[in-house]
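Excerpt of the complex: some chains, original placement.
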């Protein structure tokens, strides 16, 4: 019975969303009273310096460099080749400002890149498309789910991507870029933006798979005897599904908007069908989250009903014992009274008669409970 | 009381959906980091080789063959006759790729045919219409419901259908194709696509019928005494209805889209009214699933209330017994005390007086509970 | 406590929907694998022969006949007078086919007339409008609600109505047709179709009135002592409201469609306002069903809370009794011990002192519970 | 514990909606089988004769009369002045018919004026606008909420209003009409219709204020000890909010329709902004009703949880008492056995040793429960 005293928080092993809720509100609250257009970063102040990665490629060749200063990027701008600049680390405001000047970004875009508690959104600034999405990555060691903000600036011939910290999310994309035979090498910046978005959505399925395993484990556990441990796990699962839905839901309209609307920087014929394909996956993610939530709610109800069953069983045991022994003890009590004149006591068969009566009551009670199917 | 220890999973007799949830997520997660457009099959690797069935027919005659290689199909292409090619088994990537080249399919179409965890969808590629639906088949032996993905490519003069494994779903269609008098023989490939879709939707009703029987059985069981067994059955039913809804819901917009929009390969006058007819059936399926779900939720609530009733009954028995016998035992205890000076003990009528008092208390208690309608 | 063993099904007195659920699914499942366009009737095979009733009227005169064969109807077709042909009984396929040929109906229409498990719907075939609705009739003897399908074919100058079996639903319409002064005699076939639809919607109010009485009876019953019987009644009510909603909901769009769209056979100026009037009633029916459902859910919650109250009361009685008598019995037990050296036993006032202590404990306990307002 | 036997219905003091549910259904059911267009009144047959009040005014002067016959109204028709005719009492069909002839009303309008169980609605008949709303008035004596139907006919230069019985609702409007300086005197019939509608919506706020007081009282009552009485009050509140929503909800689209659409009889520039103002109030009423409902649901849940707490407390008392005294009584019972050879009994310190053991057990148990924070 000790286990039941554990706090629900303690049991958060196996994959808790790393307080995305906390982050967003604290970050947003920190902007109160600040002038809009003032640049400042709302994430934690990291000590590592930002990592700038540059790709410049066409079908024939690829240039893959890690830059020390943003200025090194300038020679690659404006040519025929596709330019992808990925910046991991947002705490150097100077760097972001410089990128804003270099690529001619609107002040609101820079502000949004730095506020990491934003709702996913898409904004068309004519010469470029600005997209904010959430990446969810599973920390292989702790099993925790980390939520980060990814900002994409999709222009004619270039893609900028901004993340708070480096992560393995884009590794498969990079591998493909290094390989001359792949699709992404044959096509333009808009296709690259599709590939990056696709890798984000794909990563959601990894998270969903983990959720699925936890649901199955819970399902297995929902037996009459050990279900108690399932309660905090269900609570955590439900809460994380709520948070996940909040992250994923806005993506639906964003991707739909790219797949259906006409944006200057997205090729209508070539690239838009691919975004429509992502859209189907996003809908699948959302529907799966909703389905999981319904299933967890059903599990909770079942848990409650099973607890009810257990309570019924306990009460039955108590009632049977009390109902059988209380009358028997009473009879014993009667013949334990010290009255001077109690004729039964003197009878030589009194004792056996009473034992017989007690036996009959015992058997009668047992039969009565059997009849009512109490055990 | 032993039964209550059984896990809910064990009780899954009588028609469980064969983990469609598991399949979809594991499959999708497997594609993470893969280049879009790379072909690979996400279902299990089957050892049986794929079965290719060819139908080439017009009103006058029908050619019905099982092909060894896809090349055998070539002579039947492009003529006046309708061509239906059904491929059961998706693990031979070469075969699917060959079909893609032969019928000039978009790479995304081939990719979608192979990913068996997709959300049902429709896509218009101009020269053909690509439709993904879920088939639900009841295994006659195990009573389990198996979910498979069916991909349809509807072109001018031909229909391609891809399934993971052979099943009896299309047998009635085949029978009708072999019969020269039937409607399907008189009409084109678009009508054949309607007949195939219709047979899928029809099969849902078989599943619903099974659900209905289970609901009725539960309804019967919801009595005060045996309701305990109903709990896992309700849980399972609710979960399966959630999964079923997820499979069927997207069909609504797909079929509506065929019935209302203008697609090149669907004859507006002749065939579209038939698809509108399917639409009504899909809506009926969805509404029935929702209705069943509401009913199961109502059942669960009632179950809980009945459990409450049972608990009340048990507590009443316990309380009546304790309330009657505790005061009586106390009185017996008093006169079992060993004080040297207790005047009642010496009275010749003391014993009888106490028995009388006890009897009065007993009768009084019983009357009291009767008045309050406790039994 | 015997009552609680009754099954919920047994208690279905006073107006159960006659398994409309069963019917629809079994009927639909029966069509699996059948060629679309093949005519067969999905309702039970009745032995009574179908009843064909013909009305041919204008403002001046009315012809009211029961036909033996459909052929007798031919002389009345195509004239200036309005023709209403009502067929009760769908099991003679020949008859329905003959009507199809005679009035030039689409094969899908004939099919839909015969499938009695359809969802209510409207279809425009240009020369006629095909409407399927559900009629709900209260059997005056058993108090049960029977659901039947009514198919209406509304053409220029004629209305065909098909029902599974005869019923009193149209009697008031017939009475009005026989009366030369009524509106329906002055107007055309489209107005007759309005009158028929209106009588269907009106009949829903009769059903709702019965539901209302049941809700009020339950409301009355929701007292602390007799609420137990309310449980199965609430369950049944909720289930029937779910089924009713499923029958009525689609009518909303059907009637709205007639009231708002332009159909060839419905006079825009004269008859459409009347259908808009029906629409208001349909919405009222749907909102009332939803309201009743909310009320029943509220009742259920209240029932559960009352059961909780009862349990609290029972537990209080038990706890008071145990708390009062257990310490007292313990004291008596102590002085019932047989130790040779127990000084209290020898005191002449020991017995009275112990009785006094016991009395004080008794009074103290009672006061304690009074303070905490336990009784 | 007696209180708990009271029926919920009995406790309906302090403002019950006067069975609006009953009225609507009985009224509508009464029309079954009646020819549409037949005039008959569905409310109760009142004995008081209808009260006809006439206002004819312009900015300069006002004529305020109570008419004996409708004919007296004729001289005021068709002039430049605004005519308002208010009829309280609908049971004289002749009177309504006469008004219909005099103001050239459609038969469906007359029918709807008489059916007092209608859903609020708006209908445009070109020359006039027909609006049906529900008025809710608080009876100052009984505190009950009475629902009545108000029908408004808004024409060019005149407004007709029909109510079932007189009430104080329009008194403030009348006062303003009698005052030459007010806005309503300067403007036309459409503005008068706005003023009348506004007074209806305003009256809803009075009802909401009463609901608010009841919610606050319940909030106050939700303490651990007296919450029991809150249950029927919450049930009643929830039910009345459901009914209120049903009355108010349709108003949203009606008022929106006047404020946004172009109707012949409503001045676009002058009067429509005022209706848009009412719209905001209607939305506020609806949102408040929804909010109250959510709060009451939250209260119910909290009530249940508090009841749970109470039960826990009761069970703890019982368990502590039983756990402490059962072992003690057992020990006393052991030494009350009459075995001839029980060495402890003969020891001179046996009694004190046993008392010591009992004391230790008692203290140990108490400490144990303290540790587990049971009290």
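Each chain gets a letter, A, B, C and D, in the order it is written, and its residues are counted from 1.
To be clear about the criterion, a residue touches a chain if its C-beta (ideal position, glycine included) is under 8 Å from a C-beta of that chain, and two chains touch if they have at least 3 such contacts.
This is a predicted model, so every value here is computed, not measured.
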Query: Given 4 shown copies, how many make up the whole thing?
result: 5
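Convention: only the chains that are shown with their structure count from here on.
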- request: Note the shortest touch-path length, in steps, from chain B to chain D.
  value: 2
- request: Provide the labels of all chains in contact with chain A and in contact with chain C.
  value: B
- prompt: Which rotation angle, from 0 to 180°, best lines up the CA atoms of chain C with chain D, given as a multiple of 5?
  reply: 70
Message: Interface check for copies chain A and chain B. Shared numbers divided by all numbers used: above half gives same, below half gives different; which is it?
response: different
Task: Determine the centre-to-centre distance between chain B and chain C, using the mean Cα coordinates as centres, and give it in whole Å.
output: 26
Statement: Separation of the C-alpha centres, chain A versus chain D, in whole Å, is 42
- prompt: Could you say which residues in chain C touch two or more other chains, in rising order?
  reply: 225, 304, 308, 310-311, 315, 318, 322, 326, 329, 333, 336-338, 342
Category of the chain touch graph - line, ring, star, complete, other: line
All pairs of touching chains, each written as two labels joined by a dash: A-B, B-C, C-D
- prompt: Taking the complex as given, what residues does chain B use to touch chain C?
  reply: 171-172, 176, 182-184, 194-195, 198-199, 202-203, 205-206, 208-209, 212, 215-216, 219-220, 222-225, 273-274, 276-277, 280-281, 283-284, 287-288, 291, 294-295, 298-299, 301-302, 304-306, 308-313, 315-316, 318-319, 322-323, 326-327, 329-330, 333-334, 336-342, 373-375
- line: Per the touch rule above, chain B residues touching chain A in the complex are 1, 4-9, 21-22, 24-26, 28-29, 31-37, 106, 108, 118-119, 121, 123, 225, 228, 231-232, 234-235, 238-239, 242-243, 246, 249, 300, 303-304, 307-308, 310-311, 314-315, 317-318, 321-322, 325-326, 328-329, 332-333, 335-338, 342, 344-346, 348, 350-351, 354-355, 358
